[in-house]
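What follows is a single structure, and I will ask about it in a moment.
Of the protein chains in this complex, one is absent; all others appear in place.
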Amino acid sequence: MDKSFTVGLIGIGRIGKIHIENLLHRIPNVNLKLAADIKLDEDLKKWVKERGVTNLTDDPYEIFNDPEIEIVLICSPTDTHANFIQEAAKVKKQIFCEKPIDIEVNRIKKTLKIVEENGVKLMIGFNRRFDRNFKRIHELIVSGEIGTPQIVKITSRDPSPPPIDYIKVSGGIFLDMTIHDWDMARFQCHSDVEEVYATGAVLVDPKIGEAGDIDTAAAILKFKNGALGIIDNTRQAVYGYDQRVEVFGSKGCLIADNEATNTVRIYNAECTSVDKIPSFFMERYMNSYYSELKYFFDCIAKNGDPKPNGEDGLKNVLVALAAQKSLEENRPIKIADLKF
Amino acid sequence: MDKSFTVGLIGIGRIGKIHIENLLHRIPNVNLKLAADIKLDEDLKKWVKERGVTNLTDDPYEIFNDPEIEIVLICSPTDTHANFIQEAAKVKKQIFCEKPIDIEVNRIKKTLKIVEENGVKLMIGFNRRFDRNFKRIHELIVSGEIGTPQIVKITSRDPSPPPIDYIKVSGGIFLDMTIHDWDMARFQCHSDVEEVYATGAVLVDPKIGEAGDIDTAAAILKFKNGALGIIDNTRQAVYGYDQRVEVFGSKGCLIADNEATNTVRIYNAECTSVDKIPSFFMERYMNSYYSELKYFFDCIAKNGDPKPNGEDGLKNVLVALAAQKSLEENRPIKIADLKF
Amino acid sequence: MDKSFTVGLIGIGRIGKIHIENLLHRIPNVNLKLAADIKLDEDLKKWVKERGVTNLTDDPYEIFNDPEIEIVLICSPTDTHANFIQEAAKVKKQIFCEKPIDIEVNRIKKTLKIVEENGVKLMIGFNRRFDRNFKRIHELIVSGEIGTPQIVKITSRDPSPPPIDYIKVSGGIFLDMTIHDWDMARFQCHSDVEEVYATGAVLVDPKIGEAGDIDTAAAILKFKNGALGIIDNTRQAVYGYDQRVEVFGSKGCLIADNEATNTVRIYNAECTSVDKIPSFFMERYMNSYYSELKYFFDCIAKNGDPKPNGEDGLKNVLVALAAQKSLEENRPIKIADLKF
Partner (left out) sequence: MDKSFTVGLIGIGRIGKIHIENLLHRIPNVNLKLAADIKLDEDLKKWVKERGVTNLTDDPYEIFNDPEIEIVLICSPTDTHANFIQEAAKVKKQIFCEKPIDIEVNRIKKTLKIVEENGVKLMIGFNRRFDRNFKRIHELIVSGEIGTPQIVKITSRDPSPPPIDYIKVSGGIFLDMTIHDWDMARFQCHSDVEEVYATGAVLVDPKIGEAGDIDTAAAILKFKNGALGIIDNTRQAVYGYDQRVEVFGSKGCLIADNEATNTVRIYNAECTSVDKIPSFFMERYMNSYYSELKYFFDCIAKNGDPKPNGEDGLKNVLVALAAQKSLEENRPIKIADLKF
């Protein structure tokens, strides 16, 4: 990556901070010229300053208006994504945006149209594709190791539910949590979803049910290439953040287990044990955030097409909405039958 | 087990032979007085004789008519099970019968009624419950190790499909192959199935599709206790007989992996590898046949109620039929809505 | 194995009973004509009778004197082995004898000479060679999987020490316990031991030290082919019977881990665990006793040379004696320098 880039970043929350650290220390030839957050409190100012980022603003438009900035990273709340993508595209900046683009299909479509019209690149931050294990599965499938994928099976369980107030505005488990799994299923199956049957239950916390959501879910996907997908979710796995992927194919099977906290086995008079698996996404996926950003800048440098792109972002939301409808009507839903 | 038993066995096929070996060598205090098979060819006679079984007949009714015989083991083809159970019950013999009882619900119900009226015990040979791993999961759930089961997940894949002629008369994958998994799901969830959504595809061999069946399947169960079940099947896993069970609960998760052929890891310049998993049920489940028979005779000796019993046999068939209907109509089916 | 054999067995202790069960039920074409034990109490008579062995004696010479008996299995205490082997050889019976032949080198040599002069076969019961894992390592080495063996590493730990009275007459840890490991090292290295350095400590129980023995040991072997061997022993591993073998070679490495009690992993809020490993040799090696006997009879049937043979028995004792001397003198000892 010989070319160097001038970058602006919007939204300095949990994920924004991870990206800033990576931009500063691990991605070469990048100049983080300006960082923006509409809620610039003292803690945030201090955090940014300690890392040597000197230009800080509470107005994202300063980034769009700066002609030197070539690339925008959007890490602000979901409901701002579509607007910021559109603004960045209009001023011909390359865009990396956290998932999801939006939760309204028509708004996503409009946004993608603007991106296309302005000829800029847009990558969506489905970081799990860059986890060393899931990436390895993908590579092995591409190399033909297991023949044609026939069953994609994803276990995706959070360690504990978010606050009820978050649940209420989350868009529901299928848009908020399973969104990563729809993407992973499509990524590993190398095909798009044709139909989804999704169901669930409230087994973790009745308050989640009262908020109109479920906390335990299962779904079966039918892919266009004939393969089947199986996903299960829960908001509360007391043993840690359970993230596994399995792809069964005509010539074999690939199984990515959870990462280990260490390799030590403890043998004693009661049992043989190992330490708990990583507790949540900061532990498990920290390195995937770096890998995805590294890949994004490599793509931009080579004028390639970074993936997952806007179309992936749209497709994942469509599957989520079909799953939501399937849950409500207790029947399988075809993506093609969704109306907007 | 102080009491000794006089036993007759009907059907000396693959499974019948396993039971005979166990009766002769590993189950104490059992006298196998008479074995019956309607196709008594020379090979079979030789096989039986070599093992020291002296009384052999081609007429199962000799067993029913022998007043000394207290226990009958039925290992003949499925379509004879219901009739032989009825005959054995009428002459007050205790019964162990291979799965399934029958594939017609009304016939099963009639058979169970006769069993009940005659006050005899009936155990059905869902041997996988006695696999050391799945049995251990069951025990750990009973002991409260993982709290309340919320998701039961079964991977059940055969190494290669049976002949097409067998497929044609098998009753379909859900009755023929998944029947073990319906039972396992109920066994591990400690609850009955309320609703099932099942789907599938023909990905292994188009001839299976031409025969009116599928070779790859996925199903989601809803249990009466609120838990969810997830099952996937395929007729062809080239890497061996893939048999795994996972139960996720409010306080933890239990995962039974495949048995290993041995514990040797091979490190070389290319990779780290281990030998293939067991190739089919004879390798994987051989010991479970012994354990189930041992348990059955222990139950009889103590006048206990052996399980899985006739009711389990019926319930498993009901789930299979609901799954079949779900596949045909592409919608979830409630067990209670099935009509006969 | 078409040929059938008439067999006598001497010594119906713990191991003798295992062999009787295997002879009766799992080894075809074998007629156990007579079993002998000099201490025939009622319990033993009952045990034997229940298994259908009708001929029983307290005089081992009845076996030697019976011209029909072609094969003798010697499972009596160690100090009787040499004599019984000699007696059996003189009357031209094939011999399977439990390890060790004796603990005196000259007596072993004399015994082997008589065996040779009478042209009978003698196999010594180093059963661990027939463990599925260690056997697999041996096969993989033979097939060239890891090139030339360079380091053989054996972990061999008992769950708890035997009674002090047993320790006192055991001949010391190197003859009593490590004897299996000397054999395993030679078996896996495909070479003989040239020199041994052995040391140890009393860390488990001071009474073992008072009895003149050690309870914790480590040894380094130099093999004639240049390879190194490493063995560690302890009389007390509280987590179970720890039996592992590793062979490092020029093209790779083979590691046989302990057998698992089952494959279930338990994930909970504290850790991930599995059940303890097998508790002792009856659990771990039960099947190896069957495999070794099966192999012995196959060899006899084919007029082959069963191994480990008398020479192996002698060589293992020589290494043990060298180790004993090394411990006493705290220096490496060459086998060739031992004097008798």
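Per-chain residue numbering starts at 1, and chain names A, B and C are given in the order in which the chains are listed.
Everything that follows uses one rule, which is that a contact is a pair of C-beta atoms (placed from the backbone, for glycine too) under 8 Å apart; a residue touches a chain by one contact, two chains touch by 3 or more.
These figures come from a predicted structure and were not determined experimentally.
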Quiz item: Thinking of the complex as a whole, which visible chains are touched by the chain that is not shown?
Solution: A, B, C
Exercise. May I ask which residue of C:60, C:171, C:200 or C:278 touches the chain that does not appear here?
Key: C:200
Self-check item: Selected from A:124, A:137, A:173 or A:293 as touching the chain missing from the view
Solution: A:137
Practice problem: Using the touch rule from the top, list residues of subunit A that touch the missing partner. | Solution: 24-26, 28, 50, 132-133, 136-137, 140, 145-146, 251-269, 275
Quiz prompt | Hidden partner interface residues of subunit C, rising order | solution = 148, 150-151, 153, 155, 157, 197, 199-201, 203-204, 216, 218-220, 222, 226-228, 230, 232, 234, 236-239, 242, 248, 250-253, 330-332
Quiz prompt | Chain not shown, touching residues in subunit B | solution = 237-240, 242, 266-277
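The rule we apply is simple: only the chains that are shown with their structure count from here on.
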Practice problem: Specify the angle of rotation obtained when superposing subunit A on subunit C by their C-alpha atoms, rounded to a multiple of 5 degrees. | Solution: 180
Self-check item: Between subunit B and subunit A, distance of the C-alpha-averaged centres to the nearest whole Å
Solution: 42
Quiz prompt | Centroid distance [mean C-alpha coordinates] between subunit C and subunit A, Å | solution = 58
Quiz prompt | Distance between chain centroids, defined by C-alpha means - subunit B, subunit C (Å) | solution = 40
Quiz item: Could you say which residues in subunit A touch two or more other chains, in rising order?
Solution: 237-239, 242
